[in-house]
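To start, the structure under review is shown below, and the notes come after it.
The complex appears here without one of its protein chains, the remainder shown in place.
Think of it as A and B in the order they're written, each chain with its own count starting at 1.
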Amino acid sequence: MEHLALMPPSGAAFFGIPVWFLAVVIPVAAICIFVRTLALRLQPLMKAAPDVRTDRIFTRTWYMLKFAFGQYKQPRYWTAGVLHIAIFAGFIILSARSITLVFLGVTDGFYLPGLNPESFTGAAYNILKDMAATAVLIACAIAAVRRGIFKPERYNVPPKIGHDHTGEAVLILGMISGLMLADGFFEGSIAAAQAAQGITPHFLMPATVPWFASKLLSGVPLESLQTWHINAYMVHEVIFFTFLNVLPLGKHFHVITSIPNVWLAKLDKGTIKPVRYGLEREQLDELESLGVKKVTDFTWKHILDFYSCADCGRCSDQCPANAVKRPLSPRFISIKCRDKLFRIFPLKGEGEPNDELIGSVLSEDEIWSCTTCGACENECPIMIQYIDKIVDLRRGMVDAGNVPQSLQKPLSALEKRGNPYGKMEKKRAEWTKDIKDEAPVRVLDIAKGDTADTLYFVDSITSFDDQICSIAKAAARALSTAGEEVAVLGPAEKDSGHEVRRFGEEFLFMDLKDQNTEAIASSGAKKIITTDPHAFNCLKKDYENLPPVEHISTTLLRLVRQGRLHLNAADPEKVYTYHDPCYLGRHNDLYEDPRQLLDSIPGLKRVEMARSRDTSFCCGGGGLMLFYEPEEETRMGSIRVDMANKAGANVIVTACPFCKVNMEDAIKTSGLEGKMIAVDLAELVDAHVVRPEKKAEPQAA
Amino acid sequence: MEILVCVKRVPDTAENEIAVKADGTDIVRDDVVYSVNEWDNYAVEEAIQIRDNVGGTVTVVSVGDAESEEIIRREMAMGADTGVLLSDSAFEGSDGLGVATILKSFVDKGKYDLILTGALADDGAGQVGGMLAALLDLPYASVVNKIEVKGDKLLVGREIEGGNQEMNEISLPCVLSIQTGINEPRYVGIRGIRKVASLEIPCDGKDACGLDAGIIGAAGAKVKRLTYFVPELGEGAEMIEGSTEEQVEKVIEILKAKGGIK
Partner (left out) sequence: MAAQIFAYIAHKSGKLDDSALELTTAAKKIDADASITAVVFGDAATADAAAAKAANTYKAVWKVADSALAYPNAELIRPMLAKLLPEGAILLLPTDSFGMDLGPGLAVKRNAAYIADAIDFEGAKDGKLVAHRQEYAGQVYAKVEANLSGGAVITCRPGAFAADEAGGAGGAVEDKSADAGPVPAAKRKFIEVVEAEVGDVDITKSDVLVSIGRGIESQDNLEIAFDLAKAIGADVSCSRPIVDAKWLEKSRQVGTSGQTVKPKVYMALGISGAFQHLGGIKGNPFMLAINKNPKAPIFQVADVGVVGDILEIMPELTEKVTEMKG
């Protein structure tokens, strides 16, 4: 035990009150308040809808280690990410120190197990925590300057939503800095006192906060050092417990909730949550109300998401709807719902009524504006989900009959005809007639018991749209050339229902799913190929018990590698760029196959756009989104085409019929017609397939 | 307010390509999907909104075959309180007046302050509302695109030519035929329809309506449909060749003939 240079807090007094007394009263009071706050914050979670989040614990634990403790997504935004990692790491390191300090107020010489300052680990920890504190202090200073002076646009809050959160952020940064400085002066005052008394001071890492503090305090009379020491202690004590109680009041709740939130994250990308966990399909009819209407209709995990949102704005920064100024910003879905929860379940006084969200907290257009592209979820450092919430809100609106007229027509056509255009079922395989000589496509007559090993699931737009069925024709031609038989369900195929489900009409989706599942089962197919990523995602994730589903890019790549398809050289004048369709890339991690397929065309020049792979920028949305008329300042496709142009490309290759529609439109409206084209990957490959030369037709006389 | 809405089940023109049978006796009904007449759907929505504002009930009635139950249910899923089907083989082949007569027999059995029909239906005649009003000796307004309740009167807007609106004050009870666009009908999802799937829809026949076969059905009709036909149409567009000047001349000639130049 070293000689005591100063009276430790446990034996000292603060304004005449023994510190040990304060060190008992403050924590007890603070913890009581904190527990009460948490209990009140838990109320809505108890009232919320069920959720299933405790399966696959190893995956969950891995996620927690990788994304929460490992801060895996933070560096995607470099400055903010590095600052956050510094502060987070500092917090983890310093938590032991702060706890130690709290106990030091009661018993001198307290240390946590394994951190005896006399031991090597304890000494090493003390050096580490001083360095951590210094790093945190620097990070806080930079962060405060960044937030308070430079104010990145991402953090702006439109006046109609509320005040901006800079004040709150700076307050918290100030408190953290206060904690760091307090400990620095607590330690530094001892070192200064030791030096003053000629005792060998304990080692302080140079250039750390305590080291600076000790230098600042050198020459200060001993009595004053004692005051500095105790005051620093008390400042730490007060800030520490204030901080604890400030956390659950706003966005810094994430300090407490985000680690469990990551453990509880959604593990299956591209899927949609069931209407209500734990209910069988038949029981859904008995539900009084469907989907989310009030904020407590969300699942408890979704409410935890709201609490956990740190308002970092990365989701909205990535959101294409936000980029084109649609009335949607995912960040504010969280913030507005959280604030609504806080108002319904206030910490004091009467709460606000738990009324319907749409029309007050959220707007209809806001909720219909989402293309479910998944960019927001992909970016969120703490795995907050948006698509499931949007879909639940849409389910609520559909249940209330609150559906825009522009969507009612296609929905009614889907109900009656199995496609959103109201086209006759029997015309679903019309496109096959145009290519019957070059690439015979077998249209299965399911009623007559026709079967096929491999089934091409075409889906509605590719079946019916005169411009888009060229993708189906190209796919069929390429497959035929490689010697693959092409079979389709024809009239027995219905819309996959991918957007029907994501637009909240769950029951219509289930009808479509049943019809398709039955037809596919009757066809005896052992494999399904599709050219439409929406159909791909739907059959894979929304359907059950289907044979394996493959996107055409994977199929064609394999055929090329097997030497069953040979490709001609690419036009050297053209520069290609590949646009990742949301439902192929982000939702299914299929980034490589399409690129490798492109690269297998000899001599093809390919460039990447500024946003590609998992940061790909949505084209504007598919399926029912084509029918919806959002308020927007520009179109997503225009922004995307601009990115392609900037990347130096003159051909945008997509692998999705909706992307093609949107890109082609955008090329026209951006005045790039003649300078740029959009082409589907299947079409591009088909155009490059080496085919045996046809015998010259006898010339007509 | 007690509101009656007359609805009809029709082939959905948005989701069908209507073709004529070879013998012209009917349209090709295989593959045809049916729905509630679009105008009627607006009428039901309007009735529901009025009821929700001032109280009362909404009754939906349809003259048609047994299949018409489907659309009555749909309108009930929308929010109508009761639905009744008027169906009898003796009703088949009724003209507009016959349908109006059948509806009158139903109206006479109840007490309604407001009777709504759609302004038009699949046959494009727009006649039943006006005929029903005449049979009931009630005031009538057609192509109504706005209704405001003012005590025992209504302020109604009618859609007239040039996109203008003719405002009228009409006393209750009355009959109105409703134009599309008067409101935004709510969506009826599959779940809503399932909820009412097992509701019993009462069905009245000729006798329950107290009707004589003489004025209804094909026998009583003053107007009969003889055949359907489709005027000859060529394959694709007829292309106009020649110099720009010749093309312009020809275009003007054609536009004049087709009423494209006013």
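Note that a residue touches a chain if its C-beta (ideal position, glycine included) is under 8 Å from a C-beta of that chain, and two chains touch if they have at least 3 such contacts.
What you see is a predicted model, and the numbers here were worked out from it, not measured in a lab.
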Specify the residue from the set B:52, B:92, B:108 or B:123 that touches the hidden chain.
B:123
Which one touches the absent chain: B:64, B:79, B:157 or B:189?
B:157
Out of A:118, A:352, A:599 or A:629, only one touches the absent chain, namely A:629
Pick out which of B:65, B:81, B:166 or B:184 touches the chain that's been left out of the picture.
B:166
Under the stated touch rule, tell me which residues of chain B contact the chain that is not displayed.
11, 13-14, 16-20, 27, 96-97, 100, 119, 122-131, 133-135, 138-143, 155, 157-171, 174, 177, 181, 222-231, 233-234, 236-240, 244-245, 247-249, 251-252, 254-255, 258-262
Missing-chain contacts mapped onto chain A:
406, 409-410, 421, 464-467, 626-629, 635, 665, 668-669
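As a working rule, only the chains that are shown with their structure count from here on.
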Once bound in the complex, which stretches of chain B touch chain A?
12, 14-17, 31, 33, 35, 78, 184-192, 194-195
Which chain A residues qualify as touching chain B in the complex?
284-285, 290, 398-403, 405, 407-409, 411-413, 415-417, 422, 424-426, 505-508, 510-511
